[in-house]
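Here the complex is missing one protein chain, while the rest keep their positions.
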Amino acid sequence: MLDTIIGLAGDNLLSPIILFFVLGLVAAFLRSDLSIPEAVAKGMSIYLLFAIGYKGGVSVSDHGIDQSLLTTLAAGIVLSFMIPIVAFGLLQVMTNLSRTDAAAVAGHYGSISIVTFVAATSVLQSQGIASEGYMVAIAAAMEAPAILSALWLVSRGAKPTEEEAQEREGLLREILLNGSIVLLVGSFLIGFITGKDGLAEIESFIISPFKGVLCLFLLDMGLVAGRGLRNSRGVLTVGLISFGVLMPVIGSIFGLLVSMLIGLSLGGTVLMMTLSASASYIAVPAAMRVALPEANPSIYLTMSLGVTFPFNLTLGIPLYLTLATLVGN
Amino acid sequence: MLDTIIGLAGDNLLSPIILFFVLGLVAAFLRSDLSIPEAVAKGMSIYLLFAIGYKGGVSVSDHGIDQSLLTTLAAGIVLSFMIPIVAFGLLQVMTNLSRTDAAAVAGHYGSISIVTFVAATSVLQSQGIASEGYMVAIAAAMEAPAILSALWLVSRGAKPTEEEAQEREGLLREILLNGSIVLLVGSFLIGFITGKDGLAEIESFIISPFKGVLCLFLLDMGLVAGRGLRNSRGVLTVGLISFGVLMPVIGSIFGLLVSMLIGLSLGGTVLMMTLSASASYIAVPAAMRVALPEANPSIYLTMSLGVTFPFNLTLGIPLYLTLATLVGN
Amino acid sequence: MLDTIIGLAGDNLLSPIILFFVLGLVAAFLRSDLSIPEAVAKGMSIYLLFAIGYKGGVSVSDHGIDQSLLTTLAAGIVLSFMIPIVAFGLLQVMTNLSRTDAAAVAGHYGSISIVTFVAATSVLQSQGIASEGYMVAIAAAMEAPAILSALWLVSRGAKPTEEEAQEREGLLREILLNGSIVLLVGSFLIGFITGKDGLAEIESFIISPFKGVLCLFLLDMGLVAGRGLRNSRGVLTVGLISFGVLMPVIGSIFGLLVSMLIGLSLGGTVLMMTLSASASYIAVPAAMRVALPEANPSIYLTMSLGVTFPFNLTLGIPLYLTLATLVGN
Amino acid sequence: METNKAKRVEIIIEAPMEERLTGALEAAGVTGFTVLPVLGGSGRSGRWSREGQVSRAGGMVAVICIIREERLDTLLEAAFKVVKRHIGVVTVTDCEVLRAERF
Amino acid sequence: METNKAKRVEIIIEAPMEERLTGALEAAGVTGFTVLPVLGGSGRSGRWSREGQVSRAGGMVAVICIIREERLDTLLEAAFKVVKRHIGVVTVTDCEVLRAERF
Partner (left out) sequence: METNKAKRVEIIIEAPMEERLTGALEAAGVTGFTVLPVLGGSGRSGRWSREGQVSRAGGMVAVICIIREERLDTLLEAAFKVVKRHIGVVTVTDCEVLRAERF
């Protein structure tokens, strides 16, 4: 088994995608001024969401709506609600973060990172493993619930002040309608409606260049993660780093159990494990700035983007694939 | 005939292009924070102008310069000058806009929307209907004349004050040399010079991904149109909405008559009708802000982008195609 | 021979790439408001560096590391150090620039323009001439040394003041780690590591659309060069213009001699000549603003972007190809 | 030319709070405001830069509001409620405006 | 350090008028100005935001001009001619400058 992980991890580590991420990290550590303009980075992330949403929808329209879609959706939402509670407990044991900081960090791990999801899809693809097309929709559904868990964790016992209540007002709407979710779900639905015929029309935009765009996007992620790590040297303790590596593995095991329970395919299981293992660095941080401004953003951004994201990208995904294969047999 | 329109409209309404426009509208109405960065949206519009200009030029170089090019150019310019006058008359009957507002709105309908033109091209393509390659050049020629008509409409009788005169100075040059026109005409000429050989070199940039970029661009248009509509609820009266639906149909009939007169092909006729029917939302608004600052931009932007653009995109183009086919037989 | 140059130059002048550059120049001279958003232009330059670096690396991994790589690297660095000294001498004879201005201009000519390099590659390709894949790495190595030569030229004799010394501190690191160099070298290494398999994955992103992106990028370069020329009419003297045309030819001859000495292929020789002939307009200007703020940026930007870049693009590259072919036989 | 006294309030605030701040300003009866982009900055919570920022969470904007002197306090109180728990800077400068009837 | 009194004029104006305004400032003998981008705003003509703005028509820019006190009136008159019929805001603040010989 170790052989398989190492083999997979080796293949994975030498893929252009990972190497460009590493290039970004290195450039950031060397304090190069290399940078991708904000608008271009945002444009690339819009492209990625558009492409994976659409492809997911086409795949569902192609294979017919699987009965398990709703079950999986519910399972994903439950995972997103529960994982923060586990994470919070673990943080209180492993680190000495304040309640607020711990709740904020925990919220990130219940939510998901769509780029980690895409990277897992691309590993599955290169191994020729199929997966349920609707996993994209599950990804969208898992973005938000964790935020509510985080808020609940922090305010257990204490009632929010009037101002806090006011700030959270509208927050739920904002979270559910945040750009990534709307674009992902919308593209999924359009892919579902237009099916293979629609895909044929825009295939050479959303399929052929996809990997290349992903390389550039991961270059940018590497730059951002590297600069984040460099600016927050004081923040990372041994406890936090350990948590950042341990928590995704724990999350993935929850994902594995749930997948077995609802009977996902091998590919679907790997994706569900990856979703459970990954931590948000877009939707949740923005929500935390509004709802928990006292929580220190350096901590949660460094954890999710600087520790857990690289771990999942390099070692995590091959590990989850190996685990799922072992359990599947 | 109604069958044909409904069939065409149905096909059209379920194309990815339209559905992404609708996604944008819906996201805007739900007050999602989804947005395409300004630079990326501008980059996409540059790509679209570059691609359609170039393809038009190649097509003309391929088929030889048709004798009718100059006639059609002249016809387009005349239409652009005349349509605002019709529109102005209609506005005074149907609405109670001030002279200035009515003239500004009228100016928009004489000019054209290049995205509507592109959408019509793509409908023709999917129906396998050919059209004159030089129609792109006609589109460029029809952008500006309507602005002069609008200024003439507002200042009939009254002489412009010294300041007004000063502000309009240079306006004509600005209009004729505005970025879209220069890029469209320049790409057209380069396509004409380099022909099929040139196209072969850049084909996989300007042809294959075109439809996909158009989807994203229409997503952005939907967002902008939706936000515009939401912010200007007070502005739209029943009279204005009726005008926004009626005027494109009237414009298209002018386009149809002129096309018959000069003997355009079926495809060319549909494009000429679409150009006549569509309303500007880039060149003319900018010119109006300079030359007619008293005119209310919410009115003309909401009309052209919020009412007429969606109408043309969804029902208008199929209608014009049906009309042109009927008359052609 | 003149026939060949004229034939080549003719072909070259009518390629879409050059024509879009000319379109940009013309639009700028007509004072059109056409412009490519800064973020998009930067995005395109990142794409170009990524693509040519990667392709170069793949080509080296494919042909094996040629023994001459290191020799050529050394030769390129020497050329980059020496050419500014020749340029400085020539400037003092041909123009009446101040020492500081002359040194700053000279520094630009020792460094390189990556777009000129790309244009030369594309001419070679269309002529079916192969070249060493590692020339991309030589290009990266030649960016920086010229900056040191320029600083040495200006401070010969005089010791830098304390403030000057302070400002230059860190400059060397900044130059060596500037974004373009890091991206080019990084992509080269990743291409080398991942080889043909990696290329297959991202081919339809970095190869198919390359020429088309280059067209848009050169449109932007034309706009910038044209606006630069228009804003600095007072700056360009006959002496400066002559230098701007003569210096690249002299540089190319140095490049030719060195290439013969180290035994580059025909294609490699043309690229080395082009590198020697071209002048920087990104890395060196930024360094000069920091280290030689007294030097007038209009002079060096106009020279490199307004005179030498168009010369190389249109007449220079065909000339260097002809020279290299003649000498090769 | 005739100018009138007014106050120029500049509020630098996290981007995710922009909507809430401008909503509060409007609720406080402010007649207008202008939002400028911010590239980066530094403060007690460290240094950040927009370039290469994946997350909106770190970005900031500057909101400028020109207001008559007598309405300053209402504005500051409304703004402070929003800014209070958040990082950000509020400055007030004396200024003169043309076309004072607009404010 | 030695500083000198000057005026800081800030003009928020529609983007299509930028060229005309800066042209008028130059004609009025201003020695320099700086143009800042504007993301969005709100005023009597409603709220707008640059993000997702297809049309240049809605965008605005902020033009900042540092000027000696004695030349303020010339500047304001020139600016006012351009701004008069258009939406936009003009504010003037007292300031101190380094290197006053430049203005």
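We just call them A, B, C, D and E in the order they show up, numbering each chain from 1.
By definition in this document, a contact is a pair of C-beta atoms (placed from the backbone, for glycine too) under 8 Å apart; a residue touches a chain by one contact, two chains touch by 3 or more.
Fair warning: this is a prediction, and the values are worked out from it, not measured in the lab.
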Among shown chains, those touching the left-out chain: C, D, E
Residue of D:6, D:28 or D:60 in touch with the missing chain, whole complex considered: D:60
Residue among C:6, C:70, C:200 or C:290 touching the omitted chain: C:290
Absent-chain interface as seen on chain D, which is shown: 10, 12, 36-44, 49, 60, 62, 73, 76-77, 80, 83, 89-94
Residue numbers in chain C that touch the chain omitted from display: 35-38, 41, 45, 163, 167, 220-221, 223-224, 227, 231-232, 281-282, 285-290, 293-294, 296-298, 301, 305
Residues from chain E at the interface with the omitted partner, ascending: 1, 3, 6, 8, 22, 26, 31-37, 61, 66, 93-99, 102
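Here, only the chains that are shown with their structure count from here on.
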Neighbouring chains common to chain A and chain B, by label: C
Both-way neighbours, i.e. chains that touch chain E and touch chain C: B
Chain C and chain D, separation of their C-alpha mean positions in angstrom: 45
Whole-Å gap separating chain B and chain E, where each centre is the average of the chain's CA atoms: 34
Between chain B and chain D, centroid-to-centroid distance (C-alpha), Å: 39
For chain D, residues contacting two or more additional chains: none
Where chain B touches two or more other chains, by residue: 35-40, 43, 204, 208-209
